[in-house]
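One chain of protein is taken out of this complex; the other chains stay put.
And then chain A:
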């Protein structure tokens, strides 16, 4: 059911109908009981009256039976409802009222019983007069009783149905009125341009809608913040790209103008460095966007860190001319981490590149695994200059390049690693080693993976 109005209408109509139906059922049952009681009392009374007439006034029993019918003046609709028979103990029919059957209304000697005579059910009361050897039987046709009850119910149900119809119209209209604020909100939202992320007004909105307005406003605020962040990021990225491009242009101009071999050669070399660095910067910008806006981290995916690091190390060795040895501890190959492979590779690649770039010529980068009860940590150690202590708090900022930067550095590597680790539910730790150089750690929680 798509429409709230239709849904509410249906619910209200069904519940109202059910309440009314059960009320009618109740009235039916209680009316039936009451009618039975009253009519039974009348049967008893009639039987006693006929019996006493026959006894005390010596009335002809045949006449007495007729008399009874006469005093119980019937309603035309319910006529012929009572039949009276007077039987002698020996089984001869002494007298009967008109319309009463010729056969005994009951086999019972005394009291109430129900019998079927000529296909109709009779409720019969019998009184025995032992002195005169006579038995008086007064019977009531049950179908007449049922008709009486049915008439009472019909009298009730008809106005109920009419009222229910009127009620349905009222309910339909009222629900529509009740939902008017919702429609007003929908109209306000529908007319909004995409750029308008201002909060909806709270004033005048009913308390039931307020949580939704609050939730919507919260969403607007989040979307607005996200959009602002993206705008800032684009502007920042554009600025960051301008500097290397300025360098490239300057070097290209020198190469064009310089006739001398040395100057030209140096300029061209610088252009190659500049292009490499700019393409790395662009790749990292893409990585950052992917890490930030990518699909939710896949559940249940696993990574073999050793295998992944081996691939990344190969790639770095191929692109880096310097001779830096990257060693990957064997236990990294023997473990499996529950992590998104793409995010893992983003974080690991940037940390590994960082370590390799900062290593001295002929240096060594070590990748090791440290397991604890509730966490597994992939550790990268280099023997480069490390990070000055006062810069440790800033190195995760985007585009921050400290004093120990490398020519290829963009100031994005650690920011990407941090973001990717957060997305995987892990943490990035950065510290200077006592022996000199930097240690970075990718810490993964081993407890049940939260699906955040």
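Following the convention adopted for this analysis, a contact is a pair of C-beta atoms (placed from the backbone, for glycine too) under 8 Å apart; a residue touches a chain by one contact, two chains touch by 3 or more; residues count from 1.
Note that in this section contacts and distances are computed from a predicted model.
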Quick one: find the hidden chain's UniProt protein name among "Acyl-CoA dehydrogenase", "Cation:proton antiporter", "ABC transporter permease" or "Two component transcriptional regulator".
"Two component transcriptional regulator"
Out of A:116, A:177 or A:403, which touches the unshown chain?
A:403
Check the options A:10, A:189, A:212 or A:263 and report the residue that touches the missing chain.
A:263
Of the residues listed, A:240, A:287, A:353 or A:418, which one is in contact with the missing chain?
A:240
Taking the full complex into account, what residues of chain A touch the chain not shown?
238-240, 242-251, 253-254, 257-258, 263, 266-267, 270-271, 273-274, 277, 400-403, 405, 407
